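After this line comes chain A, so read on.
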Amino acid sequence: MTIELIAGAIKAILMILAGLSLSLFLLYFERKGSALIQDRIGSNRATITGLGKRMGMPNLGIINTSIADPIKMFTKEDFIPAGADKFLHTLAPFLSLFPVMITFVVIPFGDTISIAGHHIGLEAANLNSGALYLLATIGLGVYGTALAGWSSNNRWALLGGIRATAQMISYELAMGLAIVSVIMTFGTLNLQEIVRGQGGVWFGFLPRWAIFTQPLAFLLLLVAGAAESKRIPFDLPESESELIQGYFIEYSGGKQAVFMLTDFAEQALVAMLLTTFFLGGWQIPWLMRDGFHLPGGAFLALPALAISLMGVVAFLVKVVLLCMFLGMVRWTLPRFRYDQLMRLGWKGLVPLGLFNVLVTAFVVVATGRVQ
Partner candidate 1 sequence: MIPLTYMMSLSAIIFAIGVAGVIIRRNILVMFMSIELMLNAVNLAFIAIGSRLGSMDGQVIVFFVMTVAAAEAAVGLGIIISIFRNRETVHADDLTLMRW
Partner candidate 2 sequence: MPPFFFIFLGALAIVSALGVIVQRNPIHSLLALIATLMTVAILFIGEDAVVVGFLQIIVYAGAIMVLFLFVIWLLNLQVETGPTGHLALKFFGSLAAALLATELFFILAPPHLRVKFTHEPAGYGSLASLAGKLFTDYLVAFEVTSVLLLAAVVGSVALARRLPGTDDPRAARKAAS
């Protein structure tokens, strides 16, 4: 009992640290990746006592984005604008960060490993209603942005806050419908079981990932997830050319850092959700519990611990690739207008989601998956 408690605590801390380091990586990718896409160099000036330059290495800007920028943000003056609601203004960034951080703990990042006779499932909290927990915490993410916009005593922040709230609650519905389709396909709310159900192959070579049975739901979750995390093309709440910073105009220093952290962490969370539900989570194609069963008939035996660790690495690779994809979309597409955004959410995605749920229900009953 205590072993499980300690293991659970360690896994939870690991997952939150993973979320934070993914956010740091995404910050770097925002700077350097966007620079590459936009045919410029990006930041490459900060060094630690000129060490790299003396050794002849090119400056990749890692120190700039990962060390100098956070230090700068946390040491700036932290002020609250006059007339603002002090309590809400201080509460809002952390209210925004909290639901994102606690969602990381239910995402499975590996299969069960056994260390010294104890079987430890590689997810911090094996909830039997993991998918419901996901929907609940995603729904709570609205309050941070809403209260940030309201409590700043600034009309541009209020506009950004209202737009953000309306956008988030509209696209939450589409996300829920996409997740419900996957739940119906696998017949369980437990995220680890959904990932386990994506093992195995069809026709001898196609891995049983849900993206092949639910392509429409994958697209829905991709679009709705991008809208939930307020990424371009859905970044109207923080449209940099219109509202300067949108709902977090009046935030500086550490609180702005927390908001940006929430932004990147939510992007990482959406990537993790897509991976878990559609891309097989920690499953590597053709890798079963005892080794590789390649389509040609070859078999490669591997120890169980190596298989589990390869699963963890596969999960990370998938998440990073999806994050990079979301980042590339950000630097390519222009922003939606507000009415286009609302129309897409309510008149486009929700009917598609309902249609998807209907078709999935028919297929599930017809193939006899239901008792």
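Regarding candidate selection, all candidates are chains of the complex that A comes from, given by their letters.
One rule holds for everything that comes next: a contact is a pair of C-beta atoms (placed from the backbone, for glycine too) under 8 Å apart; a residue touches a chain by one contact, two chains touch by 3 or more; residues count from 1.
In this text, all values refer to a predicted model and were calculated from it rather than measured experimentally.
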For chain A in this complex, which listed candidate touches it: 1 or 2? 2
Please name which positions on chain A make contact with candidate 2 in the complex. 85, 87-88, 128-129, 132-133, 135-136, 139-140, 142-143, 146-147, 150, 158, 162, 165, 169, 172, 189
